[in-house]
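After the structure tokens below, expect a handful of questions from me.
Removed from the display is one protein chain of the complex; every other protein chain stays in position.
Labels run A and B following the written order; every chain starts at residue 1.
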Amino acid sequence: MNSEFLGLDILNGYQFTNQQLDTIMNTAAQYEKRVKQGEVIRDLEGMVVASLFFEPSTRTRLSFESAINRTGAKCISMADAKASSQSKGETLQDTISTIDGYVDVIVMRHPEKGSANVAADIAVHPVINGGDGAGQHPTQALLDIYTMRKEKGHIGGQTITFLGDLKYGRTVHSLGYFMQQLENKMIFCSPEELKMPDDITNELRARGADITETTDVAAALAASDFVYVTRVQRERFPDQESYDRCKGSYIVNKELIGRAKKGITILHPLPRVDEISTEIDSYEGAAYFRQAHNGMYLRMALLGLVTGRV
Amino acid sequence: MNSEFLGLDILNGYQFTNQQLDTIMNTAAQYEKRVKQGEVIRDLEGMVVASLFFEPSTRTRLSFESAINRTGAKCISMADAKASSQSKGETLQDTISTIDGYVDVIVMRHPEKGSANVAADIAVHPVINGGDGAGQHPTQALLDIYTMRKEKGHIGGQTITFLGDLKYGRTVHSLGYFMQQLENKMIFCSPEELKMPDDITNELRARGADITETTDVAAALAASDFVYVTRVQRERFPDQESYDRCKGSYIVNKELIGRAKKGITILHPLPRVDEISTEIDSYEGAAYFRQAHNGMYLRMALLGLVTGRV
Partner (left out) sequence: MNSEFLGLDILNGYQFTNQQLDTIMNTAAQYEKRVKQGEVIRDLEGMVVASLFFEPSTRTRLSFESAINRTGAKCISMADAKASSQSKGETLQDTISTIDGYVDVIVMRHPEKGSANVAADIAVHPVINGGDGAGQHPTQALLDIYTMRKEKGHIGGQTITFLGDLKYGRTVHSLGYFMQQLENKMIFCSPEELKMPDDITNELRARGADITETTDVAAALAASDFVYVTRVQRERFPDQESYDRCKGSYIVNKELIGRAKKGITILHPLPRVDEISTEIDSYEGAAYFRQAHNGMYLRMALLGLVTGRV
């Protein structure tokens, strides 16, 4: 048992030491092995976990809820906040105070930045942040690095290109901090309109990150062990013309992968629309569905660790 | 264990041999017995099943989810697709690829015909079609024949009247193939506006089915061991007048049952509105609620068989 994690809230992407990250990754790997062996896992038997989605997200919710069930816990679920007491004017603090009395762990997604911290302050039981608006989404970043480690056998001293919409894509914001912490080089490759916000790039550099900014996709991929693709959404552009111009340049297809570093691993937080061509899906470095599946093991690990049951 | 079913997708109403149907029915009967004896069933312990309703249907969803729970599996549930990634433009293939990594079986209802086959093609785990639009609804047809067998002690060599809306009622379309396969005679009894589509009637006859078409309800029921009633919906008629004229003739009530073959079994896929008078509910041949309850055992059987756990 790692008593270090017992009762811990999982709130952001920069709260962990490298050693803690290692513990999380190793625990996720153990769960992956146990699930694949068909073990009936009872680690959290007798526990109930709340899955509270104040903002709907079926994919993330089902990933958490399968993780809850697979650890042996039971789940109570709110898929949508429209019918919640908050719609009657209740504060988030009161809602959490109430539900905290029913369960052993609270998983929460909420549209407001900082809400996960508000919940963690009031709850006796551990809170796992499943995304708080423009804030953090730590379980996504953790499953990303779990995937990188698994795909390459180790993590650190590598190069990753962040491709596409780096301005609004919050997953690349959190992941940037982890990459710096794990001493990976970063290439930020995006249309000018969607480049990584300067404050993040500056802070990462101040922490010692090795960052290159470019618009040359082929050159970026030729130098990278990983490419992390994000969706370029039409609504981010002032007009259709500038969207169309950009979009085509940031589609990962067979031709582009042919010019990339051999064995490059392709990551994507999903859902994908057309920024990765389906012709790539059978390429062995196309890791995005495995990445989604890894989310379940990673979330099992967090549940096991914060309850002290693993 | 019936390894013949291990990993099998349940997609349509005509994929089974008579022997396979027999295995499914016997397995359902075993589950019914075990549940009624109060056994704590652990056949699927450690497994997680996704219940994905891209089109809401509370009745079918709750039947599947009680079946999932009663086999000892756990359930992750999507009651409504509005918040799903598909609303962000994700393909059904990508959604299924993701969720396939979380679970051991996928139950899916989807409004588009053919979607169950699309899901089955992409998923590693077995897919059970819970209705794909105007396509198939195999678990309904299977629970119908399970009910017929249970009510009469056997199935085959009998006569069934399909009554009401035979044009739009997809359940009678699937069931027609099973009736032919099991060598039951069929009487199609409906208003002219709602008769069985010719292509279905012709194909059933080409396969050797013995079919009579009539508008004489009393005569049909006098010759039938079963009557399968479907809802006559007002919106299917050009005007209120033709609806009113038809509707009255297709209501199953005490008077009509008094003129029917003695011991006739009344079936209905539910929900019923007023096409079966509630005065009939206490008639011992009124099997429609038992039919609904049988759905749970039948679905348990399919879950047990496709996972190889029974």
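FYI, a contact is a pair of C-beta atoms (placed from the backbone, for glycine too) under 8 Å apart; a residue touches a chain by one contact, two chains touch by 3 or more.
Remember, it's a predicted structure, so these values are computed and weren't measured experimentally.
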{"item": "Selected residue (touches chain absent from view) among A:Ile24, A:Ile99 or A:Ala292", "value": "A:Ile99"}
{"item": "Chain not shown: contacting residue from B:Asp22, B:Glu39 or B:Glu279", "value": "B:Glu39"}
{"item": "Which residue of A:Lys74, A:Lys167, A:Lys195 or A:Arg290 touches the chain not shown here", "value": "A:Lys74"}
{"item": "Those residues of chain A which, in the complete complex, touch the missing chain", "value": "45-46, 48, 50, 74-79, 81-85, 88-90, 94-95, 97-99, 101-103"}
{"item": "Absent chain, residues of chain B that touch it", "value": "38-41, 56-59, 62-63, 65-66, 69-70, 77, 79-80, 270-273, 289-290, 292-293, 296"}
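Note that only the chains that are shown with their structure count from here on.
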{"item": "Magnitude of the superposing rotation for chain A and chain B (Cα, nearest 5°)", "value": "120"}
{"item": "Computed distance of Cα centres, chain B from chain A, in Å", "value": "40"}
